[in-house]
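One structure, as structure tokens, below. Some questions next.
Every protein chain of the complex appears in place save one, which is left out.
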Amino acid sequence: MAKRIPIEDSYAASLAVKMANVDVISAYPITPQTHIVERLSEYVSNGELNAEYINVESEHSAMSACLGASAVGARCFTATAGQGLALMHEVLFIAAGNRLPIVMTVANRSLSPNISIWGDQSDMMASKDCGWIQIYCEDAQEIFDIILCAYKNAEDDRVLLPVAVNFDGFYATHVIESMVVTSQEEVDDFLPPRKIPSFALHPDHPTSWGAVGFPAIQTEIKKQLEDALRNSKSIMNEVWNQYGRITGRYYDIFEPYKTEDAEVVLLLMGSSCGTARIAIDRLREKGVKAGVLKLRLFRPFPDKELRSFLKDYRVVAVVEKDFSAGGLGGHLFSEVRTSLYNLKQKPKVLGFIAGLGGRDIRIDEFESVAKKALNIVNGKEKMERDFMFLQVRE
Amino acid sequence: MGEECKLKDKPTIKELPIASIIMTPATSRFYKTGDWRSFRPEIDKNKCIRCGLCWVYCPADAIIRTEEGDYEIDLDYCKGCGVCPEECPTKAITMVEEAEV
Amino acid sequence: MIEVRWHGRGGQGAVTAAEIIAHAAINEGKYAQAFPSFGPERRGAPVVAFNRFDDRPIWVRSEVYEPNVVVVLDSNLLKNVNVVEGLKPNGILVLNTIKKPEESKKPFLNVSLVTVNAKKIALDVLGIPIVNTAMAGAFVKATNIVKLDSLYEAVKKRFRGKAGERNVKMIKQAYEEAVVLG
Partner (left out) sequence: MTEQYFKSIKELPTESWFVHGERSCQGCGEALATKIIMKAIGPSTIVVSATGCLEIISSPYPYTSWAVPWAHFLFENAAASASGIETGLRVLMRKGRLPKKKINVTVFAGDGGTVDIGLQSLSGALERGHDFLYVCLDNEAYMNTGIQRSSSTPYAAWTTTSAVGKVIRGKPQWKKDIVSIVDAHRVPYIATACPTYPLDLANKAKRGVEVEGPAYLHVFCPCPPGWRYPSEKSILVGRLGVETGIFPLYEIEDGELGLTVNVPQRKHVREYLKIQGRFTHLNEEEIAKIQKRVDEESEKLGLGPRVKS
């Protein structure tokens, strides 16, 4: 068993970015992501990382500088959170549409008002349609591994898409825990320097990027992106398997925990998955057959995989730290339910919104959600709608 | 002009290059702006002093400097703005109405 | 699993102490977490930090509500903060105080009390009243969660050179001087 080292989650991200040998880092400080780029700045200043760090004047420019650097063939990194991601919003689409394999970490943070530096997933969810591959991580090990895989996946000729690696602000940025570090030799072997595409911006082969998208071509342009995003799923699996063979740590689109005989499945993403697993253990001690499905990949959305996994369960309770204002509850809930809707046999899908603005979700709260979902499917309890807010003081 | 045939303003999704990047430089030379014109400039070679002002001032890049140092209007691209006769120091250029087809 | 809550003030190094001990535990092959109370607390304001220790991977990521151990870096906090809130029955309270051990025991009859005059040690060794590593020494005496040597290694990694040596001395002295009342 390889030796684990102590590391703060943020620094696990920085270390992966360093070991990925990025060429350009362009970032603007925002809590709770700042530790990541502070450490990268140190690496660059110390000469431990042969890269350029662009101290931009906003997140909009952070992503814009990544566009330029990535378009000439550089491996680029940025990190942001909350308002920073919101400010980047329009630029995110350009990165995806121009097929630039930028990797960005998002230390998921609530959106203002009121100003909240604390974690929830509403930032990325508000930009979920930007064309990026979107992955949610739980802990330092996963952050480290997924970032390395993200570059490999993003830069694959068959993909060429940006990847957002999400993890909950503070809960998965400011915690010191332990992880195994893949050796630099293994990383170099797995992830050689980025191959500069033949169409990169360079005077030796002039190309024109971002031409006017007349009505006659915009449909094809958008569908081309959608196809690329859909296709990226199988390549991601290839990459994860390859990484698994090197490190022994395998990743998949989702990760079930004690779901085999479960009567209720909690479905969620991010740092609370572990807390939910503890809740499942406790429920099982009390005779409640519950399980957790941790979803790792949010874009491209794994609807097929979820259909085949979830179809025979009785009830699925989606717990998430975001919601669509005036819409149908949480974004994840909406998409899970939509994925299952046309099946003849399908579970009841319930949505629970919790953990907004960094509010802690306790073990007993996950237990209550599982019990409530069971009660509802058993007709012992009713919910006004299929989704609800938890943790609201009435 | 084989290259011209490859330019499709309505490509299928498979023909559309990645990220709709235009892979060939300067393709607008296949788009002739000459038909925008109602008046065409004509150079009187006898009056022309070959100063090159019409060439440098042509906003449409539609005046050709020949190897001999002469200047010719490239009617494929001339939009007929009228800048060249206006700026010609010897009044060697006049605008002539395009004949109806 | 052992869960710990640290009480201090912004700038006293409670978070650093929690981190150093987590480092020591992980380097011994244990699983550990250290994290601050998440927020923009400024210098001087009351802060808390947390630890978890276990022999198996730690999944839970909610805050610590029922600690096994509470460590207080500044006894002035006792005036306004209920430091033993949620402390498990038979839990341990590690207190930095200038009072005699017996004098401190009165309000904390249901917990095991460990006291140390960390301020004095800090002034002796560092010349400034930064008590966090001393409290880490007292914490180890109270719990035996990590070996002293592991803690020395972790602290030397955090504070290079002379500062590291001085902090090792702090830990050692606090470990020796801490009084376990039970």
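By written order: A, B and C. Residues from 1 in each chain.
Note that a contact is a pair of C-beta atoms (placed from the backbone, for glycine too) under 8 Å apart; a residue touches a chain by one contact, two chains touch by 3 or more.
Fair warning: this is a prediction, and the values are worked out from it, not measured in the lab.
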item: Which displayed chains the unshown chain touches; value: A, B
item: Hidden partner chain, touching residue among A:H60, A:R282, A:R314 or A:R362; value: A:H60
item: Selected residue (touches chain absent from view) among A:P203, A:G287, A:G326 or A:G379; value: A:P203
item: Absent-chain interface as seen on chain B, which is shown; value: 7-9, 11, 20, 22, 24-33, 36, 52-53, 55-62, 65, 74, 76-77, 79-83, 85-87
item: Residues of chain A in contact with the chain not shown; value: 23-24, 26, 50-52, 54-58, 60-61, 64-74, 76, 90-91, 94, 98, 193, 196, 201-203, 205-214, 217
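As a convention for this text, only the chains that are shown with their structure count from here on.
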item: Other chains in touch with both chain A and chain B; value: none
item: Relative to chain A, chain with the most remote C-alpha centre; value: B
item: Gap in Å, rounded to a whole number, between the CA centres of chain B and chain A; value: 52
item: Inter-centroid spacing, chain C versus chain B (mean Cα positions, whole Å); value: 80
item: Chain centre separation (chain A, chain C; CA means) in Å; value: 35
item: Numbers and ranges of chain B residues touching at least 2 other chains; value: none
item: In chain C, residues with contacts to at least two other chains; value: none
item: Residues on chain A engaged by chain C in the complex (per definition of touch); value: 4-6, 31-32, 117-119, 169-172, 174-178, 271-275, 277-278, 358, 360-363
item: Interfacial residue positions of chain C with respect to chain A in the complex; value: 18-19, 22-23, 26-27, 29, 31-36, 38-40, 58-63, 65
item: Of all residues in chain A, those that touch chain B in their complex; value: 97-99, 160, 199, 206-209, 211, 213-214, 216-217, 220-221, 223-224, 227
